[in-house]
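Removed from the display is one protein chain of the complex; every other protein chain stays in position.
The first chain written gets the first letter, and so on, giving A, B and C; residue counts start at 1 in each chain.
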Amino acid sequence: MAGNTIGQLFRVTTFGESHGIALGCIIDGCPPGLSLTEKDMQHDLDRRRPGTSKYTTQRREADEVKILSGVFEGQTTGTSIGLLIENTDQRSKDYSNIQDLFRPGHADYTYHQKYGVRDYRGGGRSSARETAMRVAAGAVAKKYLKQIHGIEVRAYLSQMGAVKIDKVDWEQIEQNAFFCPDADKVDAFDELIRKLKKEGDSIGAKLTVVASNVPVGLGEPVFDRLDADVAHSLMSINAVKGVEIGDGFEVIEQRGSQHRDEMTLDGFKTNHAGGILGGISSGQNIVAHIALKPTSSITVPGETITSKGESAEVITKGRHDPCVGIRAVPIAEAMLAITLMDHLLRHRGQNADVVTTTPKI
Amino acid sequence: MAGNTIGQLFRVTTFGESHGIALGCIIDGCPPGLSLTEKDMQHDLDRRRPGTSKYTTQRREADEVKILSGVFEGQTTGTSIGLLIENTDQRSKDYSNIQDLFRPGHADYTYHQKYGVRDYRGGGRSSARETAMRVAAGAVAKKYLKQIHGIEVRAYLSQMGAVKIDKVDWEQIEQNAFFCPDADKVDAFDELIRKLKKEGDSIGAKLTVVASNVPVGLGEPVFDRLDADVAHSLMSINAVKGVEIGDGFEVIEQRGSQHRDEMTLDGFKTNHAGGILGGISSGQNIVAHIALKPTSSITVPGETITSKGESAEVITKGRHDPCVGIRAVPIAEAMLAITLMDHLLRHRGQNADVVTTTPKI
Amino acid sequence: MAGNTIGQLFRVTTFGESHGIALGCIIDGCPPGLSLTEKDMQHDLDRRRPGTSKYTTQRREADEVKILSGVFEGQTTGTSIGLLIENTDQRSKDYSNIQDLFRPGHADYTYHQKYGVRDYRGGGRSSARETAMRVAAGAVAKKYLKQIHGIEVRAYLSQMGAVKIDKVDWEQIEQNAFFCPDADKVDAFDELIRKLKKEGDSIGAKLTVVASNVPVGLGEPVFDRLDADVAHSLMSINAVKGVEIGDGFEVIEQRGSQHRDEMTLDGFKTNHAGGILGGISSGQNIVAHIALKPTSSITVPGETITSKGESAEVITKGRHDPCVGIRAVPIAEAMLAITLMDHLLRHRGQNADVVTTTPKI
Partner (left out) sequence: MAGNTIGQLFRVTTFGESHGIALGCIIDGCPPGLSLTEKDMQHDLDRRRPGTSKYTTQRREADEVKILSGVFEGQTTGTSIGLLIENTDQRSKDYSNIQDLFRPGHADYTYHQKYGVRDYRGGGRSSARETAMRVAAGAVAKKYLKQIHGIEVRAYLSQMGAVKIDKVDWEQIEQNAFFCPDADKVDAFDELIRKLKKEGDSIGAKLTVVASNVPVGLGEPVFDRLDADVAHSLMSINAVKGVEIGDGFEVIEQRGSQHRDEMTLDGFKTNHAGGILGGISSGQNIVAHIALKPTSSITVPGETITSKGESAEVITKGRHDPCVGIRAVPIAEAMLAITLMDHLLRHRGQNADVVTTTPKI
């Protein structure tokens, strides 16, 4: 209830600050019998890891995850899985200059007022470094979903600043440092990032997350609709300011005759709904889009105040991404996977007895 | 966990189908000592109620709510509050024609596949009629927030189809049937609705919800951020396909130097963030936008299938809104109020000891 | 979280005061496809109902339960089930004499101090009248457990005051007003009750609850062990002051060589454990005992204080049971059934994939 847990049956609880000793999480409720090693998580951790490309922060973290429990002889046992990543590059530098400073666009001011104290080193708990554990836990969900149910969860960068992709070639996504599915836009992204670096500024981004081969029936009426829970889990990612399911905000100008996805015996004719009807998966691809704000960690000077009630100017030096949206791709995948996994377990908990002869389309 | 509950400390659990005997809800965790009568809820219920204007469905429901428990001598007692609304206009008409039909854009197919059985009368549990109880519960939250903490939660229609409002005059909202804050757009909305009625079609809408006078500090890191929980509660409203906090999807093209809300001793200079930083309320107005899809209950014929695996044509006759977004205004207010109320109680549960001398801006 | 809900996947939330308009509950998470009518609940409600025998309170309540939602054409639909029982015999008598009085052994003082206000009529929310809804919800669980899984949950009175039963004849339990499985003790119980009535006093009781045909595997390590959750649900019944699983407090003087239930290929040789090992059901009968205190609603004068800070004498007149333990028999069954049902759904949520070739004994 204090917010560091997500999920009901597949539950992930995390801890750890940006410049603390370690990050960790506990996965509770993972089905037993799943083969699992650190390698299964390391791939996605590496995709999210800082310092892997010139486009992202140069902080060097190995992000090596260790499984501390819940796996025996290479298989999950059904008991709680403890995961740990040690922080190796905290750089115990002097933080006295930002100790009292409320950086605009950051959580400094709100954490300070909420708790009275805060770990000001690198944002403490509010740092996006926390998302490493989401990616680790998400990798477990992704493996289970893929291996046992054939469900695949993938994401890509669909827009950065004014540059939008024009096509989706799944093969391209891992071929460039932007998780960009349109090879023709890679240069434009590259150019934009260079420009921003030079100017010491940052830019927002749009990501698209897709889950394919999802069975019909996941999601609970009326508050825990699948789309509501997906909105929750995606909006919980640092910097996300908007979530769309399917056509999202485009529906405002659509007609009902245009939006409804007509059905034939061969399947749905369209997927404006993004794979969710009445809060329950329809069997079509789950499609979501998220908007990530430009980071406020920039060198353009800004006005702010201190915890002592003084005016101040802020410049955030250090190792920061001009576009935090890029590295959010594996995070978005992780969050969607965790939510689908949770709903899959919840669905069969209640409905394992159901037998229906109606054909699924 | 089965989805009919929202909130942790201020918990709302609902039941009821469109054409069942009654709708009801239990509010658990309401602070004691709040003066409360049915009238406090009836105003918002009437705002949501069908049949109150020519622009909305003509189903006639009194929507008279009864308090069954939890209130004694006009005051909440701190124990669970039972609320009931009897369905009076179910019109026990013949539903055999849609019994086997999966209406496109509706939850018919997904409920059927999930549960094996479904109450097909008027959508059963998936009907927006369910939202009446949200409004009733939300009215309790709104009263507490306003009376004890001075927090106000209001919403309005900001777009319908291609027609957007140009200004927000709070006084106007209750002066027209569209909850439109821009008097100059009322005629355009009216015209659009008439056109749609004639064509038997429907249209999407955009709503804006604003909470003012919210204290700094509400929201929990890292998964139960206030924005994540607001996204969840707003996305759980029928027909919502997108949620934005603050600038929402506009952030994609913003620069960090532009988006970050700089702070001065007189307060924040802007509110691009929508009143939430790091998942915690900043003391600025909470601002959210939602996109509602056009209803699929239209008379334009559409293609679909039946539970027996046959092709079929569907035309939805009956008493339906051409724009379901209009009546969603009080619902959106209710959901935001419930979420804020919950977080207010959660915040003080953990942090009641906190004393900070840092000035709030 | 505010306490009026029990269960995770099979969730029961209740409302209602002793002298309010109605009692109600919402069952969320019931599997779909279960045939269910009011009759299925009425039998247990009648067993718990006041006024049915000369041994229990003479308050006359029909306790007629109405299903308001979640059941369609005689079958559960998987959506939330709303239940309602109207209070018909509130007797709007004058309560001004106890309005300010804190009756010893009751919740008057604690509710008053916790909430600042309380519904003093008949104990309000703290009255055992609240348990009617537990019995109704428990009947749904009992039906599902029996019909789909063959699990049976039954209870009996095993001791009242110093009178203990010597044998358990399941056929006898419904043959007498005490739910006593030992026909030879019925007269002694009858005599004890008569004596207490004459003296205006009350007595404690011990109940035994047994679930048979429970599959191996229900219960979650480490905090939500089946025994821990059973202890929770049984201790939540009014007047319960102790819970034992299996041999309970007798284990203090047992040797390990005596207590451990040895296993053979024909099954366990004994059942000291009460059917739970390591918090997980073993496939043996689940056996629990509970101790219920003597009610404080007696006519023997007692010393107390008022909410105004004055000394006072209290005598509780009215329609009260000399032994509240008797009517608790169906309540205990209901609580055990609700807990087993919840764990059954939770177990299959996580472990539906498990295939083991090891024989179950």
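As a convention for this text, a contact is a pair of C-beta atoms (placed from the backbone, for glycine too) under 8 Å apart; a residue touches a chain by one contact, two chains touch by 3 or more.
For clarity, every value in this text was computed on a predicted model and none was experimentally measured.
J.: As a test of the contact rule: which chains in view would the missing one touch?
T.: Even though it is not drawn, that chain still touches A, B, C.
J.: Per the definition of touch given earlier, which of C:28, C:182 or C:247 contacts the omitted chain?
T.: Touches the omitted chain: C:247.
J.: I need the residue numbers on chain B that touch the omitted chain, in ascending order.
T.: On the side of chain B, residues 1, 8-9, 29-33, 78-79, 148, 221, 345-346, 348-354 touch the unshown chain.
J.: Across the whole complex, list the residues on chain C that are touched by the chain not included here.
T.: Touch with the absent chain occurs at residues 1-6, 8-9, 14, 102, 104-107, 109-116, 125-126, 130, 159-162, 196, 201-206, 216-217, 219-225, 227-236, 238, 240-265, 269, 272-274, 277-283, 291-298, 300, 302-305, 307-311, 346-347, 350-351, 354-356, 358-361.
J.: Tell me where the left-out chain touches chain A, residue by residue.
T.: 1-5, 8-11, 13-17, 20-24, 26, 28-29, 32-33, 66, 68-70, 72-73, 75, 77-82, 84, 114-119, 124-125
Just so we're on the same page, only the chains that are shown with their structure count from here on.
J.: At the place where copies chain A and chain B touch, is the share of residue numbers found on both sides over half (same) or under half (different)?
T.: Same, since over half the interface numbering is common to both chains.
J.: Which residues does chain C have that touch at least 2 chains other than itself?
T.: Within chain C, residues 1, 8-9, 29, 32-33, 78-79 contact more than one other chain.
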